[in-house]
Structure formats: structure tokens, C-alpha cells
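A protein chain is absent from this complex, but the other protein chains hold their places.
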Amino acid sequence: MMHEGVPTANKALIRCLYHSESPLMSKYLNNRQHGFWGTPFKSATNSNRGREMLTLRSPRDDVRIATATPDDGTALILRNEWVNGDYKHMVLKASRAACQAQPGQFFNLLCPAEGSMAPFFRRPMSTYGADPHRGEVEFLYKVTGKGTLALSQLQAGDSLDILGPLGKGFRLQPNWQHIVIVARGVGLATLAPLAEAAHAHHIAMTVILSARSKHALLIPSQQRFERLGARVLTARDDDGTSQLDGIERMLREIIVQHAPDALFTCGSKRLTALLKRLAAEHGIAGQVAMEEQMVCGLGMCQCCTKVFEQDGKPISRRVCVEGPVFDLSEVVA
Amino acid sequence: MMHEGVPTANKALIRCLYHSESPLMSKYLNNRQHGFWGTPFKSATNSNRGREMLTLRSPRDDVRIATATPDDGTALILRNEWVNGDYKHMVLKASRAACQAQPGQFFNLLCPAEGSMAPFFRRPMSTYGADPHRGEVEFLYKVTGKGTLALSQLQAGDSLDILGPLGKGFRLQPNWQHIVIVARGVGLATLAPLAEAAHAHHIAMTVILSARSKHALLIPSQQRFERLGARVLTARDDDGTSQLDGIERMLREIIVQHAPDALFTCGSKRLTALLKRLAAEHGIAGQVAMEEQMVCGLGMCQCCTKVFEQDGKPISRRVCVEGPVFDLSEVVA
Amino acid sequence: MIDLSVTVGGLTLKNPVMPASGTFAEELALLLDFDRLGALVTKTITADKRSGNPLPRVCELPGGMMNAIGIPSKGVDDFIEHTVPFYQRFDSPLIASISAPSATQFAALAARLSATPGIAGIEANISCPNIEAHGQSFAMHTASTAQVVSAMRAATSLPLWVKLTPNSGEVVNVAKAAESAGADAIVMGNTLLGLSIDVHARRPRLGNVMGGISGASIKPLMVRLTYQCAQALDIPIIGCGGIATAEDAIEYLLAGASAVQVGTATFIHPHAMQHVIQGLEAFCEQEGIAAVRTLTGGLNDAPGALFGATP
Partner (left out) sequence: MIDLSVTVGGLTLKNPVMPASGTFAEELALLLDFDRLGALVTKTITADKRSGNPLPRVCELPGGMMNAIGIPSKGVDDFIEHTVPFYQRFDSPLIASISAPSATQFAALAARLSATPGIAGIEANISCPNIEAHGQSFAMHTASTAQVVSAMRAATSLPLWVKLTPNSGEVVNVAKAAESAGADAIVMGNTLLGLSIDVHARRPRLGNVMGGISGASIKPLMVRLTYQCAQALDIPIIGCGGIATAEDAIEYLLAGASAVQVGTATFIHPHAMQHVIQGLEAFCEQEGIAAVRTLTGGLNDAPGALFGATP
């Protein structure tokens, strides 16, 4: 079936569990702008395919968060090209629901199975791009193990079962003037769409790219961010600058000069801890996109839980539904 | 590894278990002759790659049967084309040992595994053609289940692990003048090389082709056998002639007119029973190539056993090593 | 129209297909119409809050998986306050799966839920391999099974399904013990205890060291256990283990099951249960079967003719 689609649950208002940080509806106004990294997100209007609005109960308060319902569909691969030695960029023709994906949301991909080395679980992958007008979604992925190897062997014209958009993405406040994004390695794939969204929101950006030396993604990312008008600082391991204290110095300077409204990062524990400390110190907001091994991606299996803190008490949250983007204040350093 | 090869068992004379019917070394003198069905067999000289002659103990007597040692190797697919709606003809570049295959011997093919529907056991397939000079082996197979479907999807340039030649093939006595081959359905693939060998031995042939109506293989087989100088009689289900009694009438006529030395068939129980009866009645030799579910194809797993009779007593024989070709006198109708 | 309805342990289900506990939750309503399912089986809950096991809690196996989730739970209060109301929207019967450390606590929890409107039945998970040390759950032995089931039987009049473990060497005796103690149905069964090692790290792949194997690799084992239980019991059996297609489900029905549960398959294909139900209907149409329940115990299990010769 080309596209499973959501049941026309006309009968019942389906209330689910969902985490929400800010009361703002997660709406982003994005205008079209091509970047090397593909098309940024279109405006996330909730598709009115006669579906009841899905309201998800947040563990703390009962705020209704209108969000795109995930779709369990089959997408058609348009392009699946090497960006460099390790990374591939995949572009697919996908369903309307899939193309509603927001920065920080992800998809669970059913990698093709080849003989005994077949991957079994689906593999989670951040939305690298989603364009409802062109009906396309994009992934930028590092080929590391069985699943990503299987993905890398797919060719234009092949189909791929994708489940998404899943989880809660980044939240941008309309009154924000300036944000700082600290990106490292494969986290670039998750943060690039955030930069696109901020740009569309006319929010100024400083991006700190921290990567091993001639890291594959370094140069192309730098160009993409600069095209979005971001001030790009690079911190490279080989010249010693990307040590944590180097990044801390840069951040302190930016905080002094630009009084940024929020700090963003993805994945690395040490960077997350640094940003949490600085955000608390200067009363700045902050969000981090996290990664954990996943099976269902929907919140059912309980394998992707992490310990967070809320009002000083430890609480267990599922990265797939209560994340992957969490507020820095909740994260346990 | 392109080709596993046999261990240079220089140290020990390896005695194995093997069944033998006639004392004649299984030698066939075949000259080259192209037929639609591909190249017939070359002369089966035991390859002198410094290997001890492998002598296999026959259950009843200690006759030494020099036979090609099976090879566990990887062959390269040259062609894998549809012959008609159901059948494919595969031609592969294979090892020297593989190309020594005799009519009636078979290979155990490692079908490629595709996701959860992957076949697990190797699939046994008769040698449809083997040519040591061109270094090629051929299979003619009907696409029915998981394994043959996987085989059918292989393309020129793909590789396929083939284990063989396996088992004992047809035995032709040099003093034979005339033989009768009764072929039905997929059995044609097993019997075609026998006709080639008989022709090379200047042994006259009558072939009775029994197949459902416009059976896929009927016409091309008829042409191939006629090119070998065989008299071809067809018995088609749809015109009622291929009923068993129709074939019996034809056989009795041939026995009266030509006094054939031996009767051959493959697979079908009813045809085998008919030939056994007539052979016993007229004191004519006869052989049948049998099929049974197989796993190892080497005689180790004991799953392919059938009950035969010897000196009037029932005895269990493995179709893969003591066959697949058995003498009609041993077969239990 | 094919009649897909079945009766299981005092409940009539619109079809024999339901989720396996722990592989199904409210979020699936975003993708699947719960009204199409035969029953709705919730994640096992415990009276008190539980954190669950150390990470990693899952690992891949060829064609399957292993888990040691360890039953994290928000406790029975949250279950009654939030979870049960959520499921009231749907007309498929709600089966609450429960676990507890002792027979008395199992009975107390069962009683508490029996007093909660909207719960159609209780599935007693006396077979989780990841709670006690090395899988020594109640369902390993007949005595502990009889004790915990009779305690629960006395505490509730709701249909009581007892979920067994393939790790016991006397599954049929355990099943009979549950039947005699008042179980209305047997669920056969929970995961098979295993160990998978990362040879480079020299570490178990699961934080809990051992875990429960599930998926295609356990299907032939669980079909065998379903068949053996069906021969020995009068109460219905619900088959569970490696079901991903209608054919898998039909194997269990022919072996003697009256209904089936789909677990791991839903993680890979969220619409798996829907496909199984559609497949059952198509199979019945092809085979000219009017009611799917007639498949139950339909296996012709006469052995093949004796092999008439020695080698």
C-alpha cells in the first residue's frame, strides 16, 4: 500500500500522552529557500484530512498540542547520494503527513533485509528536510552498521517504508532575536533544519561547528549556515580549539556580545552539560536533541527511556515521544 | 574464495561410502554437439590435480568407483534466461571439478537470501549441461517456491555458490544398441543430458515425451531429441494419449520392434512403476533418477532416504549419494 | 461475510487477534483503529511505581529481538486514573495485564481492578523472565502457579487469563495447575530467557545481562507448547510468539488456540495486527470457511507412515 494513513477516527477524540514544554503551538513560518542541504520546512499547518485533532496529554499539564499525526507509509527514493566518504543524503517522495515534519522530529526507517546480516529493528533518523509543496523528505545519515549500510545500498526508484514524523522537535519563540547552535559531527543533520526555521523566523544565529579536523560535513555545513546569514565559528579538534574550554570561551563571548535568547545542541553529553551550565548561569533558554536506542519510536516499548529532572526530582522520560528534543533545564548533566 | 577445492589429502587414501550398480567405470565418451539445451558432457577423465583417487565403498561390494570429487565453489552466472513462463535456463562459469558432472548427477545450490522469506536449505538441481572445455555448467529449473524464485532473480555477473557434482548418475553400457527414455515435465531437465551421452555413444534412442498439452518444454525438447537422431513420440494429457496405458502401448511396440537394451525415466512414481514392470517382464535393464527433499546433498543428514529392495529385502538408501539414479530392479513400485 | 468472532475465557471477541502485553499502548491509536482489534491488552502494571531495568533494555537477534525492559510502571493509581479512561472510547474489551511479587499482592491488585469499571478481563503475567533472578517466575512450577492463580480467582470474578512461560520444563502440568485453580484461559506465552554477548566489548548486550527472546525464532517452540496444552486442557488457549502474518496465526489456531496475540511484529510494522486480521478473512474466503473459530484444533496430527527399512 502506498500509504497506510491514519484511521478516520471520526468517532472518538483520541487523547494521547505527549510532552510539551512551551504553550506556543509548534508553528514555524518558513519561506522556501534552497540550501545545499535541501529545502527547509514549509509552514506546519495541521492537515485537515477530516481527522480529529489529536490531543496529547502532557505529563504535567493538559495543554493541547496540535501536531502532525505520524504516517506508516512507503516513500519513493528520488536520490540517495554520497556527500562524502561516510555520509549519504537521501531524498524521497513522501506522503502529505510525512512532509509536515518539524525540525528535531524524526522518522523510523524500515531498512531492507539482506540475508542473515539483516537489521531487524527500524532505524531512527532525524528529518534533514521536509517540503509539503514538493512532497519530499530528506535524511542525512552516516553509514556505520547493518541498518545504515542497507539504506546506503538503496537506489533511486526503490521504495522505503518510513514511519513519521515522530517525537517533539525544537520550539522557537516568536519574540526571540538571536540563538546559538553548537553542532558536532552527525548532529549537524538534526540541527541544520533548525537553522533554516530560525532564518525563516528572522532570528539571528551564531553557529559553532565543532568537528574532527577536515570532518566530512564541516565545509558544506559552514557554507549552508553562512548562506542563512549565520555567523559561523569553527572549532576543530586537530588545531586543539574544539576542546570544550575553547567552545566555552566562544559561548561566553557570544553571550556577552549578543545576549542570545536560547542555546541549541544535539547528541554529545559533554556539549549538553556545558550548555546547561551556561544557560542556567545566564538565565538563557536551551534545548537539546537527544539520541537513544529505539525500537517502536512511538512510546510503546519503553526501551528509549532516560532519567531527567523535574522540580529537582528524577523522572523517566521516553526520548522517542517526550523528546527527542528536551529542554536543557530537564536534562541531567 | 572463488573455489574451495578439495584438501590435498596426500596423506591418506580416503575411503568413503558409495553405491555402485555396474562394474563399468562411469565413463562416457561425448563429443561436442550444440543443442538448444546447451552443450553435452565432455569425457569424464578423472582430474589429476594431485588428488588421491577417492574410493567409495559400496554397501554390497568393494568396487572402486572413480568419480569426480564434489567442489564447494562459487560460480559466475553468464546467462539466466526464461525459456518460457515457468522455466529458466541458467549457464554459469564454474570450476574444473564442477564441469566434470555426469548426466544424472546434481548440484546443491545456495539460493540468495532475501529478508524474512529467505530460503534456508540449499536447493538440489540436476546437471542440465557441463562442459569442461568451456568451463560451464547449466541448470534448467522450474520456478515454484522460495529458492527457485531467488535463483530466478539472479542476473548475469552475479555469483552463486554451487556444491557438486553430487550423487551417482546414469550408467550406459558400451555394448548397448538402443535405449528408451520416457520423460515427463521437469524430468526433461535431468534426462536431456542422458540423451546427449547416449548419442555420443552411438546408442539409438526412442524418446516418449509425456506432458500436459502445450507443456512449456514439449516443443523445444522434441527438437533437441530429434536433432540427436532420436525417434520422438509424444503423449499429451489433453488428447488423452498420455494416460499411462497409452504409454504402455507405445513401450510394448518399441520393445517388440527395437528390443531396447534399457529403459530410463525420472521422477514420476507411476511411470517408474510401469517401466519396472515392463523391464522385469522383458528382462531389460532400466534406471530412474529420483527426487527427495534434501539438506546436505552429501549423505550426512539422513533426510533423503527411501525404501528400496535388494534380494527381496527392504533396505534404506540415501537418494543424494546412493542415487539419485537407481536401478529399476531396486526401486519399490 | 466471514464470521471472525471467537469466545475466549468468558469473553466474546470480534476477531481472534489482539496485542501482546508490553508491545501496545495508547500512542498506537495515532495509526491504528483500536475498534478493529479483538481485545486491547495493556502493558503489565504493578501496584507501585517501578523504574524498570538498566539500559540497554533491547537488542537485535537474527529475525527477532531480546528484551529486559523489567516492567517499568506508573503504578495502579495512574493506570485507573489515566489509562483505563483512555480505552473507554473503544468497544473492544480491555484486558489489564498485572504483575506482583507475591500471590497475596497479585490477588489484591486483581481485586482493585475488578472494582474499576471498563476492565473486561485480567491477564496475570506470572511469567515475566526479567523480574526475579534468572527467570524464576511463578509459572516455572505447578505449586507456585496453583497458589497464585487460586488467590487471584478468589479475588475477582472477571475473566482471568494466565500467561505462561516456555522456560518451564513442565509447561503442560503448569497449565493444568492454572486450569484447576480457576483460570478462564491460558496465554501461551511469554518470552524465552536468553543471553546475547557483544564479543568485542566482552559484555552482555542487555543491561540486565539476560533477557526474553521474542519474534519469529520462538514461533515453532510456542506452537508446540500451544499444541501440547490444547491436548491437555478444556479451557481455551491464546497463542502468542512470533506472529507476524495470518499464516502464523493460523498455525496457532490449528494447533488448538482459540485466539492469538501479536507482539514484536507491531514494533516493526505498526499495522501488523490489521494485516493479520485481513489475512485471516482472505484465508477463510479462499478455503471456503464460514467461521474462523472452526480452525481451532483443526490440525491433522496423524504421524507419517513408519519408515520401512534400516540403512
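Chains here go by letter, A, B and C, matching the order in which they are written, and residues are numbered from 1 within each.
As a working rule, contacts are C-beta pairs under 8 Å (C-beta built on N, C-alpha and C of every residue); 3 or more make two chains touch, one makes a residue touch a chain.
As the structure is a prediction and not an experimental result, all values here were calculated from the model.
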item: Displayed chains contacting the withheld chain; value: A, B, C
item: Residue among C:16, C:38, C:63 or C:189 touching the omitted chain; value: C:63
item: Residue, one of B:219, B:244, B:295 or B:332, that touches the chain absent here; value: B:295
item: Option from C:216, C:238 or C:276 whose C-beta touches the chain left out; value: C:216
item: Contact with the hidden chain (one of C:24, C:87 or C:227); value: C:227
item: Option touching the unshown chain, where C:117, C:288 or C:303 are the choices; value: C:303
item: Residues of subunit B (touch criterion as defined above) contacting the omitted chain; value: 4, 6-7, 9, 11-17, 54, 57, 69-72, 110, 116, 118-122, 163, 292-293, 295-296, 298-303, 305, 316, 321
item: Hidden partner interface residues of subunit A, rising order; value: 116, 302, 305, 307-308, 314-318
item: Contacts of subunit C with the absent chain, listed as residue ranges; value: 49-56, 61-64, 66, 70, 72-75, 134, 140, 167-170, 192-197, 199, 202-204, 206-210, 213, 216-218, 220-221, 223-224, 227-228, 247, 250-251, 254-255, 283, 298-301, 303-311
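The working rule: only the chains that are shown with their structure count from here on.
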item: Sites on subunit C at which at least two other chains make contact; value: 63
item: Where subunit B touches two or more other chains, by residue; value: 116
